[in-house]
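Omission of a single protein chain aside, the complex is shown with its protein chains in their original locations.
So that you can tell them apart, the chains are marked A, B, C and D in the order they are listed, and the count of residues begins at 1 in each.
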Amino acid sequence: MKLKNLLWVVVSLIFVLSFSSSYAAGVIKIGVQAPITGPFANEGQGIDNAVKMLVEQQNAKGGLLGKKLEVVTCDDEGTAVGGAICARKLVNDGVIAVIGTYSSTPAESAEPIYARAGVLQTSDATADSLTKHGYWTFFRNSCPNSAEATFTADFLVKKMHFKRIVVLSDYSTYSSDLADATVAALKKIGGNVIYKGKIQAGSQNFTPILTKIKAMNPDVIYFSGYYTDGGLIRAQQVALGIKAAFVGGDSNDNPEFFKLAGKSANGVYMINVPRPDILPYPLAKEFLRDYQAKYHMMPPSIWTLFNADGLRAIMYAIEKTKTTDTKKLAAFLHNLKNFPGITGPITFTKDGERAGSRFMAYEIYNNNQYKVVYKED
Amino acid sequence: MLLQLNNVFKTFGGIVAINNLSFEVRNNQILGLIGPNGAGKTTVFNCITGIYKPEKGTIYFDGKNITGLKPHVISKLGIARTFQTIRLFPSMSVAENIMAGRHTKCRQTWFDSLIRTPKYFKDEKENWLKIKYYIDLLKLSEYTTSIVSSLPYGLQRKVEIARALASEPKLLILDEPAAGLNNKETQELVDLIYQIKAMGITILLIEHDMDMMMSLAEYIIVMNFGEKIAEGIPSEIQSNPQVIEAYLGSE
Amino acid sequence: MEIFLQQIVNGLAIGSIYALVAIGYTMVYGVMKLINFAHGDLVALAAYVGLTVLMQAFGMHLSNLWAVILMFTVTAMFISLFGIILERLAYRPLRKAPRLSAVVSALGASLAIENGIMLIWGPNIKVFPSNIFPSTRWHISGVVINSTQIAILLLSIILMIALYIFINRTKIGTAIRASAIDQDAAKLMGINVNGIIIAIFALGSFLGSIGGLFIGIYYRELYFQMGWIYGLNAFIAAIIGGIGNIPGAMLGGMLLGIFNVLIAGYVSNTWSEALTFALLIIILIIKPTGILGERVAEKV
Amino acid sequence: MRKNLVWYILFFTIAVIYPHFVDPSWVDIGTTFALYSVVALSQDIVLGKAGMFDMGHATFFGIGAYTAAILNTVYNIPIIYTIPIAIALSALFGIIISWPIIHLRGDYLLVATIGFNIIFYQALQNNLFGLTGGPNGIFGIGAPVIFGINISSQRAIYYFAWFILLITMLIIYNIDKSKLGRAFHYLRESEIAAESFGVNKRFYKVLAFALGAGVASLAGVIFAVQYAAVSPETFNFTQSVLFFTIVIVGGPSSIPGILLGTFVMFVVPQFFREFATARYFVFGIAMILTMILRPQGIWPAKFGKLPKYLTKES
Partner (left out) sequence: METILQITDLEVSYGSVVALKDITFNVKSGEIVVLVGANGAGKTTTLRAISGLVKPKKGEIIFEGKRIDHLHPHKIVRLGISHAPEGRRIFGTLTVYENLMLGAYTQKQIDKNTLEWIYNLFPRLKERSKQLAGTLSGGEQQMLAVGRALMSKPKLLLLDEPSLGLSPALTKIIFDTVKQIRNSGVTILMVEQNAKAALKFANRGYVLEVGKIVLSGTSEELLSSQKVVEAYLGRK
């Protein structure tokens, strides 16, 4: 009985003792808002890793403005509420800029909080609405869904001349937005969408909907969700003997896709910005080399690199403006033109959108080799 | 006539538990129901109180047909009971248990409860004071706030009776109230049952303690295998060969 | 018609996996009246352990066949042992506690296993190699069946028949059924009920681990939270069949597999989960103890 | 009784001064703590008091939040007026949902309530009637205005949430000390004895669901205001599991127990944010340990607190 009580006290102590936080002066704090746990945990950890690595490198060079940089990470678990909680926490921790987050929902719920506090936010999230609220603090470091949708529609109709198009998405903000935008873009140029459906991410068994689709005789299945489902959809599509082509949106472009799809990956088309390892820029090669040396793995996806670019742009702005006043930094960034980035030149428009999209369509051959089949002019 | 059973019939999975049983209980009578284990006595009680629905036959209480009514409706009409295996509300206090008897008499609605209207205060006070009377009657006052599951068996039996009395029933059904009691407690119980009768309450009793049954009951029904095998005043029953056989067994 | 048959074939494959997992729920519930919420995560753990063993086996240059055999044996043994330890640490101390306390303990175990998987294998998805089973496809009048599906279906059916025989024809099996009916009476027969509970956890975890490996082989994608989805579905299967009833779990698993594909294929893909649950609730309202469950009346 | 009152006054005093000493993110956590406590207390009416295994309570929390969000953003009804509508609607849902399944025992009821939660979640995701906004949910929910005061600042919402918690605690206290609460307790402890003393089983069980749903819905409205947004994943089955666990870990039917439960299950993980990757692993093990060491909950309910006019004299 006594032992039980003692154990109980120990358990309670473990709970309470973990309450500690430290404040250090003379540093510049950079926040990371990312899904460290939850379904996108690997993407979130990729962002966190990249930011920590770049900050370490910068500190080795003496930091910025004579101060060391410090990273404060907050796990938003990929949810709207998690995003709002993180935003308030990071603001209070005194960060001047936040890198991330990965997906649109928590990025959007955090936006007004950063804007009110005057903290810069740079995210790879692609929902169009993110740059439409007029917040001066927000900078997208990737490309919006609408740009991808237009490109995809052109590819499907103008380049590939598909007549019977099936569009699938999952339930996430990003995926359903992208699917909606793509359907809209297809309609605009006269594409024939014969079916638009949704799958439950992570459910693994997609044969019911695919069997249904099989009866419709489609030319192409376009999927706007994530590789974790996309790879399986492709594998099951082929297993069911559905002859249609498969086109995956940007979040399908991940090495795991090829593992999941196996041999069926051959002939798949991917729509994406350039892949990390085929990025032509020396900065990219350098980044990937460092990342692999430090973490013994490749970054989970291109989105890690976009966020790294977001951080690099902000560090560049601090260096150039010699200030940590976010108003001035934002003004500088809004006028940034062709700053060399890991993912290509960085230019921000007045509403924080990253100018210019670099989408490409790849065809997969030999299980995981890429060949560019269509490019934006 | 307070209670009347006509040809009540009940089976469980094909096995007949009560077979065309009829009997009646007069106002302010103490009626005993006896029989060996498994004779179907408790099933009769469960049919009267609505826990089981008889398959055939009718039960009239106070001139009303109560056959197949829900237990809470029957309770409202003025039937209260104790259980063979004690069924109190184990983690609640003695007073709260007895208060259950007042459930149908409390006049507050759920809304009065929720926001504490003046009616709520008046009603609560009235009923708590009412149960205080029964707590005192059964000499439970030193246990008022005790949790019932921590009380000895004899006291738990008393709480059950107090709870039943608190509902101010017309008919009180006691299912083996003396089981597990010692001699002194049994004697107290006998006195108590006389007191209850003096309040004008009719009593229907199952009991294995034959001393007690013979001294208490005015009239006795004997059951075996779900059927009535004898009835009469105690002295008749005690010398009835059929009853002796049912109890002590044939050879 | 082809489409319908195709759906049924696919439904049976997934249904047999549900059935294997559902048996674990139903056996534990039968004897302990506990919803073992951690069972689904045990299934996920099995898939991860299996993948690791498989990779080690390939590393040792074993042939495919031997690697697969090694994977099945090592994983099944490990997970069975894990189930036994789980019972000992998380459930046995709570046998006399309020029932819901044991349920919360099970939820805690589920959380710990799920996140333990993430700590060990990382948050990224893991992928089974695609070449362990020969993936031959047959087209039978428009219906496509592949060898993996047949292997899973056959193996599941063999396992379920074996379990059925074990439960119905052997001494221990009869003792398990007796313990589920009446633990005290079972003790009076000289049955060590603690031993039976251990056996049940071992057996349930064993079948769950096979289910987990099938998921790995069939879908090939592993992620640390996958246990919840399979666990919940298998649990529903157990309820549909009548929880506590082993043939019920088998039937429930197969039925659920078929419901799933039919609802998704013919009614609505976007509403499939809601409709599955609506169906479950309707079954419960009509037959509160499931299809093969028995109603136990409380003695008053 | 006096002693308890002192503790509660101390508790609320600390709550009142708390936001002045912590940083904003902890103010938010304090607000959510109050709201989650309200939901857990409402769940406890069903689970702890009436003893029905309900593992789908996030449904009612969600109905409140979405009702307020939809009425406010689509029909421009001020938040303050959406509160009674949300409560009534959710209570009505509680009645409709529980009516057919109320006779189910224990685990079967648990499964049915999980089922309703999953149906609700999928309805939100599928943008039911084009109103729920699909997976994005609904953004831009306004703030309530009470007596001309706009409850939009973080602290105002904090105090508003704590005011709601206070009201809820009073209501729960009233339930406990009345015919209503006693009827729930009787049903939990022994259905047959309760029925035999006139407790209408169906009426009180459905009423427990209706009250639980109504109160949870109230918390939902404030939750929508706090984040100015609602999205489906806040009301999924996992969330129901959280509320369920709070009640069991804290101590069913015990107000201090449930407050403690909310603290342990919701606030403590916030401390652990630093140890992101390991925290839920440790947390799962802590849940098991807590139940083994405290099978009745951390602070189990105590019965036998009676009115003074009953216990005094003699």
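Structure notes:
One rule holds for everything that comes next: a contact is a pair of C-beta atoms (placed from the backbone, for glycine too) under 8 Å apart; a residue touches a chain by one contact, two chains touch by 3 or more.
All figures in this text were calculated on a predicted structure; none of them were measured in a lab.
Looking at the complex as a whole, the chain kept out of the display touches B, C. One of C:M1, C:L65 or C:L188 touches the chain omitted from the figure, and that residue is C:L188.
Seen from chain B, the chain kept out of the figure touches residues 13, 15, 36-38, 149-153, 156, 176, 179-183, 208-214, 225, 238, 244-245, 247-251.
Listed here are the chain C residues that touch the chain not shown: 171, 174-175, 177-178, 181-182, 184-193, 294.
Note that in this section only the chains that are shown with their structure count from here on.
With contact taken as defined at the outset, chain A and chain D are each touched by C. Comparing per-chain C-alpha centres with the mean over every protein C-alpha atom, the closest match is chain D. Inter-chain centre distance (chain A to chain C, centres taken as mean C-alpha positions): 35 Å.
Put simply, the C-alpha centre of chain B and that of chain C have 49 angstrom between them. Averaging Cα coordinates per chain places chain B and chain D 40 Å apart.
Of all residues in chain B, those that touch two or more other chains are 51, 83.
Multi-chain contact residues, meaning those touching two or more other chains, occur in chain D at positions 125, 192, 277, 279-280, 286, 290. Within the complex formed with chain B, the residues of chain D that make contact are 171, 174-175, 177-183, 185-186, 189-190, 192-201, 207, 211, 301, 303-307, 309-311, 314. Within the complex formed with chain C, the residues of chain D that make contact are 47, 53, 100-101, 103-108, 110-112, 114-116, 118-119, 122-123, 125-126, 192, 241, 244-245, 248-249, 252, 277-281, 283-288, 290-292, 295-297.
Note for the complex: chain C touches chain A at residues 3, 6-7, 10-11, 14, 115, 118, 122-125, 127, 130-131, 135, 137, 139, 144, 146, 215, 219-221, 223, 225-226, 229, 260-266, 269-270, 272-273.
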